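A protein chain is absent from this complex, but the other protein chains hold their places.
Chains here go by letter, A and B, matching the order in which they are written, and residues are numbered from 1 within each.
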Amino acid sequence: MTAESNGPMISITNVWKYFGQFPALQDVSLDIAPGERVVIIGPSGSGKSTLLRSINRLEEIDGGSITVNGQDINDKSNDINMLRRGMGMVFQQFNLFPHKTVLENLTLAPRKLLDLSRTDAENRALLLLKKVGISDKANIYPAMLSGGQQQRVAIARALAMQPAIMLFDEPTSALDPEMVNEVLDVMINLAEDGMTMVCVTHEMGFARTVADRVIFMDHGQIIESGPPDVLFGSPRHPRLRQFLNQIL
Amino acid sequence: MDKDEGQSKANIIMVTDGPAIPNPRERRLINAWSIALTGAILSLLLLCYAGPSSYREALLFLPDGILLTFKLTALAICCAVPLGLLTGLGRISRNRCVNLIASTYVEVIRGIPLLVQVFYIYFALSQFLRIQGVPAAVIAVSICYGAYMGEVFRAGILAIPKGQTEAARSLGFNRFQTMFYVVLPQAWRTILPPVGNECIAMLKDTALVSVIGMPDMMQRARSFASQSYAYFEAYTVVALVYLIITLLLSKIVSVIEARLNYYDRRK
Partner (left out) sequence: MFRRLLLSLATVMLLCSPAAAAEKFVVAGDCNFPPFEYLNDKKEPIGYSMDYITEVAKRAGFEVELRNVAWDGIFAGLAAGNYDILASTTTITPERQKTFDFSTPYYGLTQAVIMPKGKTIKSLAELKGKTVGSQIGITGVFVLRKANVGAIIREYDDVGLAIADLAAGRIDAVICDDPVAKYYANKRKDFEGKLNVAYQTGDKEYVGFCLKKGRKDLLDRINKAVEEIKKDGTEAKMMEKWMGSSK
């Protein structure tokens, strides 16, 4: 998936999502440009993860539309599996495949989906493992890794499909505090390479350093958005101010 | 709904009528399994070599029956396991039609005793369809156990955390690929012990096919008893032989189970 000239890379328009009677997303609209790094913050239950998961259709939306590179991801005539290859996703719980070694976690999708030869896939995987700093663990099983190491492998696994977009769903929330930074460092490196990133996180420091734009969500709505220094420096909305007071 | 459900689902699968699979981590020499096995083997040897001659005669009457029992069981496993897998997949399918077919099959078959199914396929259907003894026995047992195993597969698949499916789907795998590359290889671990149990129960249940004249182990024993009037001897011997076979098979299942646990070992 290559970025098209001028239009937004991800375009979210008037999206609604219900869990039963509960409106998780209420008329949310958001455009993300190629190469842009967007961080979504907000209290739990604010709909930020739901919004992120709607982008690669892990959640099906009930109204509005989401297009990625101009392709409507909810249009049944578009192959969602093809579209997903272009969007890497990193989960809070890592979700590594426990029955596969670290290397196999990275090579499974490229080999089966991109028809890469074993050698090509492994070379690509080893390069990525080096990038996330755990090349020495290639042949062991995920259960033997620390949480931080597992999450770095999970990032490398997503990158192995060479996506144009990376989606992060609270990637450091399940980690012990001393492991948070090793994961954030990998993400910062990735941002410096110019990857389009959408990241749901509680790490405000990360948001400050990396984000082009910070989105604050509450009750399924985008309350406020802007560059980090503006949003953190002079928050306008009282709910954002309250939220920042609580976590800072 | 905001967070991943994680690994909270317990890997509990229904209890079946098969024998208890020995715990692969059991290292002590004296345990229920070893006591039962040595006891059974010793009793059989003792009875056949030191006991009245009818024990030995009963044992010598069995071998071709044992072979047929194994043959029926092996064939039935080959049919029932794929059938169970298909049924399990059908039961969790989002396709309403497929789901309904699989669920109805399970409901119907679970409500009919295997003995009735055997009679039905062999004698009732013979009006329209002449199925020979071995295929009829295999079909009846497979159809019956396919339904039981379907439930085992379903439970095993559902026990795999949702995050695994989501991770695979997010990489671009479709439902089918996700199932076969990611979910099933992991589900095998939880599925194997109960499936092994079902297979062993199946071996025991093949004894029912003696009613359609199949000379399996059970029928050989009945035949022997009916001509020698040595009922006690014949059925003691056949019980011991069944016991030894099922104990050995449950050991094999437990060894395989231990192997499937390879990726869980920590540092």
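Simple rule for what comes next: contacts are C-beta pairs under 8 Å (C-beta built on N, C-alpha and C of every residue); 3 or more make two chains touch, one makes a residue touch a chain.
Please read all numbers here as calculations on a predicted model, not as lab measurements.
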Quiz item: Considering the full assembly, with which of the depicted chains is the omitted chain in contact?
Solution: B
Practice problem: Kindly state which of the options B:38, B:104 or B:227 is in contact with the chain not pictured. | Solution: B:227
Quiz item: Contacts of chain B with the missing chain: which residues?
Solution: 123, 126-127, 130, 132-133, 210-215, 219, 222-223, 225-229, 231
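We take it that only the chains that are shown with their structure count from here on.
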Practice problem: Could you give the separation in Å between the centres of chain A and chain B, each centre being the mean of its C-alpha atoms? | Solution: 44
Quiz item: In the complex formed with chain A, which residues of chain B make contact?
Solution: 1-4, 6-7, 161, 163-164, 166-174, 177, 181-182, 185-186, 262-267
Quiz item: Any idea which chain A residues touch chain B in the complex?
Solution: 19, 24, 44-50, 56, 58, 81-82, 84-85, 87-89, 91-93, 95-100, 108-109, 112-113, 141-144, 154, 157-158, 161, 167, 169-170
